[in-house]
Structure formats: structure tokens, C-alpha cells
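Every protein chain but one is kept in place in this view of the complex.
Now for chain A:
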Amino acid sequence: MYEIISKRRLNSTITWLVIKAPLVARKARPGQFIILRTDEYGERIPLTMAGHDSEKGTIDIIYQAVGKTTLLLDQFEVGDALLDVVGPLGRPTEMEGLKRVAVVGGGTGNALAYPIAKGMYDTGIQVDMIAGFQTKDVVILEEEFRAGTSNLYITTDDGSYGEKGFTTDKLKALIESGEKYDEVVAVGPPVMMKFVCQLTAKYGIKTVVSLTAYMVDGTGMCGGCRVVIGGENKFACVDGPEFDGQLVNWDELIQRNSFYKEQEQEDMVHVCRLTGGVRCHD
């Protein structure tokens, strides 16, 4: 069992959990993820590790409640325990040889971008963080980014906080003003990552993206997480989750991520209306 050590709400839907998982914490590195199962009836869902403490044997996750499993996760309080946590999974972020990087996060993607940005900054890489949100109310991790990166630029779509506009606008402005990046890292909704990659392709800047695909085992056993990179099938869980964004087949990824939409929406209705988030059959 994997006990919840602390729980902190970052905004109305995003929450930061610290979970006891000593075997995972011992080996965790930035860019890697875990797969968890809340209880016996639960599905296995992947979540990026936002941090870890190998001495205390804990890992951090930041998740957004978007559907049944994440809503169930919301019901867990400090002292409760998750049934299963497995990891670390996936390849860690590659940082070798990098001196200057721009990290672009969109919405919840900022939670996935945070460990990458901080991990790079901690090894001495200069990191410009562009964190984009829809509006002021949902801005997360501002203090963490300020402490864990070289420069922080916040953008909101409606201009209610930071600069008005999209993350791509800000990235373009920085590049146009003469900032030189060895690499751009983009994490967010696939559409945003696709646009970032289109932009950086024009300037010839290598761009790494972190892909979210449907996963079951996370060890290369099911093939459900296959994504097309440079015309070739790769398994996001073991070959990724980070890939060269300019080689990703975005349309197919977006399509594959919609596979279970109907069932998921039905499940949501069950959580919200029937059980108020708590399972009724045990």
C-alpha cells in the first residue's frame, strides 16, 4: 500500500500529492512517470513524477481531475493509501550537452513540464520557462517555477494574468529577440505541442515533447501506447514518453487519445451522480 503523505490543492481541479513509494523514489529521475491503481476496481493510469525524495522514500505527483479515476483520486486524503504504484517508468529526460533551453508548458502540461524544467535547472542548464494558462484562476506552480528556473514567463489566453496570448507567441517573441536555445521542450495539449513544433521547425530548433498515450502496463507488454515517430511505431511507455516533436504524427496521436471518450464520459456521470465519487459496491 502506498500512503498519501500530503495533499495540496493548486487550483480547483489540480492537486499535488506526496505518496510513500520507497522503491520508486530510490531510482526516480526527471521525465519519468508512475502508474497507479486506486483500488481493486480501478484502472491503471500513468502520471508524471513532479519530484521525489529518495531519503524519505516519497514521490510527488500533480494531477488534474478530468475523469473517473482522477476524481476517485481526489477522494483520497492524507493517511489513506493507494493500492498500487509502479515505477519509475519511461526514459528520463536527456540533458547532456544542453546549456540553454526553453520549456513551454500548457495548462496541466505545466505539471509535467515542472520536473523537466527544474531537473535541467538543477544540473546547471539555463532554463527559460513559458507557462501558459487559460485564465488567472487556474495558474499553478508560479512560485515553484520562479525558484526552479532561470526566467519565468506566464501567459494567459485572456490576458487576466501575465502576458496576454499563447505560449507560442511568447516563444516566438523570445526567439525573434535573439535568444538562442539549444533545445525547446514542450508539454501540454497535443495541439499546443504541434504548434510549438511547427514554430521551432522554422528556426531549426530541436524540440522535445512529452506524449501522453493510453497505457496499461507501462512496460512494453501491451502495445496500446503506440505512437508514430518519424513514420515508425514506438511504444510511448518504454521508448518515451519524450520524443523529437518534429517527428511526431500529431493527428494520429490526437485521434488515438479519443478512443474511449464515450465510455469515459459515461463513467464520469456514474462518479458524479450516483456515488459522489465514492465506490458504492464495496
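By our rule, a residue touches a chain if its C-beta (ideal position, glycine included) is under 8 Å from a C-beta of that chain, and two chains touch if they have at least 3 such contacts; residues count from 1.
Going forward, contacts and distances are computed from a predicted model.
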Omitted chain, identified by the protein name its UniProt record gives, among "Transketolase", "NADPH-dependent glutamate synthase", "L-serine dehydratase" or "Cytochrome d ubiquinol oxidase subunit II": "NADPH-dependent glutamate synthase"
Residue among A:S6, A:T135 or A:T219 touching the omitted chain: A:T219
Candidates A:K27, A:K56, A:K99 or A:K180 - the one touching the absent chain: A:K27
Touch list for chain A against the chain that is not drawn: 23-24, 26-27, 37, 41-44, 68-69, 83-89, 216-217, 219-224, 226, 228, 233, 238, 252, 255-256, 258-260, 263-264, 267, 281
